[in-house]
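In what follows, a single structure is set out as structure tokens and then discussed.
Shown here: the complex without one of its protein chains, the others still in place.
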Amino acid sequence: MKKKVLAALLCTTMAASMLTACGGEKKETEKKEETKTESSTEKKTDTKVTEKTEITFWHAMSGSNEEAIQKITDDFMEQNENVSVKLVNQGGYMDLFDKLMASAKADQLPTMTQIYSNRLSWYVSKGLVADLTPYMEDEQTGFTEEDLADIPEMFLADGIWDGKQYAIPFNKSQMVLYYNETMFEEAGVEVPKTWDEWTAAAEKLTVDEDKDGEPEVYGCVFANNLSTDIAPWLKQAGGSTMNEETNELYFDTPETKEAIEFLNGMFQAKTARFAGDDENANVPVQDGRAAMCVASTSALPYIEEGTMEGITINAAALPGHKTDDQLYYGTNVAVFDSATDMQKQAAWEYIKFLTNTENTAYFAAETGYIPVRVSAQEDPVFAKVLEEKPIKQLSLECFDKGFQGTRNIGGKNALDELGKQLDLVFSGEKGIDEALKDAQTNGEQAMKEAQSN
Amino acid sequence: MRKGKKMVTVLSYVILAAGLLWVSLPFVWMVLTAFKSAKEVLSMPPKWIPSVWQWENFKMALQQVPYARYFFNSVFTAVMVTVGEVFTTVLAAYAFAYIPFQFKNALFLVLVATMMVPGEILMIPNYITLSNWGWIDSYKALIIPWCASIFSIFLLKQQFESIPISYYKSAKINGCSELRFLFTILIPCSVPTLASIAILKFINCWNSYMWPLITTNSEEMRTLPVGMAAFSTEAGTRYHILMAFSILVIAPVIILYLFTQKYIVKGVSKSGLKG
């Protein structure tokens, strides 16, 4: 008991000093070392899994992301001989969510999965998800106060429904503006901070040498499914996508219109385009066919791997407008209620391990994701990466402007309807007013349908 | 007149060659891409011939997914489905061809009507059936629903009926049992038809995508075409690796095809003559 109080005290002071000042770093790392050795001795004893248990974890991580998960999982299994974790890669996110839905019907849900909260809300409403609160509050194997204080409020809240914690943040990332540094320097353009600067920069950086109306270099590239993550522009225009409490959609509002007009301006001027064939917005920036793109920080390892020689890519926060809201997204991990009690316990301990300071730092260092604990910045592995790659710092700096997407059941379906209309707008086939009106009607319909399922 | 004929011949060859080019270009592009380096794949304008033939791409493709496991699943399910279908087809075709039973015509009609139903309609209820039985993510789900084909039954029934009825009569007189007649006379006489049924089924099963995609969950159960999904990542597709893997997926079937063309051609042309 005494030990626990001491540890709690230690950590709160640590967290407090970290938030207020940057000084005294050395002392803190020393302290941290202490807590770390302490926790590692605890690890061996802190388990309630008393018999051999197998848990299945469905994910959509590939490449370096998958390698990092695999390594952490192997470490976990080494320390917990009773638990064997079966990692199953289901392809991309879309494949994963399709599969989950099908397996819900087949009563074949895995023990746990990676999932976006706007998808998980349906499973929660159907009572298919295990409430992690009791595991989290468990004296022996749960989270301590300082653990809770260590995870950014925004991330934790994303996994709470009706006061119960159904999901724990795992791989979080931020939507950022990647840009080709050399092109900016050559054109003498500053990194845009506002919508107007952004429009101007895109125009300046677009190159159409042969004047055939099809630029060789586009100013900016957007993801193909822009509508799914349209929230930051609506927020920056003072609006939002929908109301999470009342399920009201805000597609046909002056704020949405302003945001769409802004985006459409770039598309119509041919200074911006969608990723199209390139599939991901970062690809054309990597080989010099575009100067900027909007993409997730999770693309970082792919950008590092795929960038052509002579091109330097940097990242900045999204340019703001009326507000400076920045979108954070990424999945959480959730455990399904169909698992046995022992599996749930094992899954909880695995999640706890997966997201502890050391491992979230490792995961963030190896991938483009953000650590889900503030203390990860102090972790020597991640601290070193932060020094080497300034892009990584960005997400940590923007936390206070950050928000996460809404989680309405059927919200994704409504956004898809908006997307269909926006595609018509951007391709010049439909006026904005009419499109938004239709998006509102169709979106409401789609949402209603999804909710009655 | 002669000159005109020569022109026609030349024109014929030109058309044939153009067709050949059109048919083979995607395959050529697939092979060329599979041997390029990552840089060459993304060069503008596209490079046709890889400067160094990158055999490592195949190695990388094999490392990225458990190819051996997928290959085994593909072979195993395709073989089992083929065996199962040939078995059910032989028996059913025999009944239709040689046993006079009530409602034969009615049953025949119902089967013909069922044959017209697009497979995609069956997917939904079949998925639900299998999940109620707890068959999802098992070999049973991949194999058993495909173990009978109305089309094959008709094809084989026609073949059986083309065998002179005198064989049947003399067998009966000699006290030969039905099963013996079936196995010692009918089947040996119908080997080419059976072979074409079997090979076409094998190829179809090998290539099927949607069904194994929705009915399998774990990596251990996936087949090769489904495994291709693993090559598109969140941040782009590495086409050279994907093409290398595609070659590994289609090569077994193409080799099978080259060796068994005779039967395939026979089976296909028969299906057409039926109309």
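Each chain carries a letter (A and B) given by its place in the written order, and its residues are counted from 1.
Assume a contact is a pair of C-beta atoms (placed from the backbone, for glycine too) under 8 Å apart; a residue touches a chain by one contact, two chains touch by 3 or more.
Everything that follows uses one rule, which is that contacts and distances are computed from a predicted model.
J.: Could you check which of "NADH-quinone oxidoreductase subunit M", "ABC transporter permease", "Secreted protein" or "Acyl carrier protein" matches the UniProt name for the chain that's left out?
T.: In UniProt, the chain excluded from the picture bears the name "ABC transporter permease".
J.: Thinking of the whole complex, not just what is shown, which of B:52, B:128, B:165 or B:191 touches the missing chain?
T.: B:128
J.: Suppose we count only contacts with the excluded chain; which residues of subunit A make the list?
T.: On the subunit A side, contact with the omitted chain comes from 94-95, 98, 101-102, 104-105, 126, 212, 214, 224, 274, 276-279, 289, 413, 420, 423-424, 427, 429, 449-450, 453.
J.: Suppose we count only contacts with the excluded chain; which residues of subunit B make the list?
T.: Subunit B touches the missing chain through residues 8, 12-13, 15-16, 19-20, 22-27, 29-30, 33, 41-46, 48, 87-89, 91-92, 94-95, 99-102, 104, 110-111, 114, 116-126, 128-129, 132, 144-145, 147-148, 150, 153, 175, 177-178, 203, 206-207, 209-210, 214, 224-225, 228, 232, 239, 242-243, 246, 249-250, 253-254, 257-258, 261, 264-265, 268-275.
The definition used in the following text is that only the chains that are shown with their structure count from here on.
J.: What's the distance between the Cα centroids of subunit A and subunit B, rounded to whole Å?
T.: 42
J.: Show which residues of subunit A lie in contact with subunit B when the two form their complex.
T.: 56, 58, 60, 62-63, 86, 88-93, 95, 99, 102-103, 105-108, 110, 278-280, 282-283, 287, 298-299, 301-303, 306, 308
J.: Give the list of subunit B residues in touch with subunit A in this complex.
T.: Spelled out, the residues of subunit B in touch with subunit A are 38-39, 42, 44, 127-128, 130-131, 134, 136-137, 214, 217-219, 229-230, 232-237.
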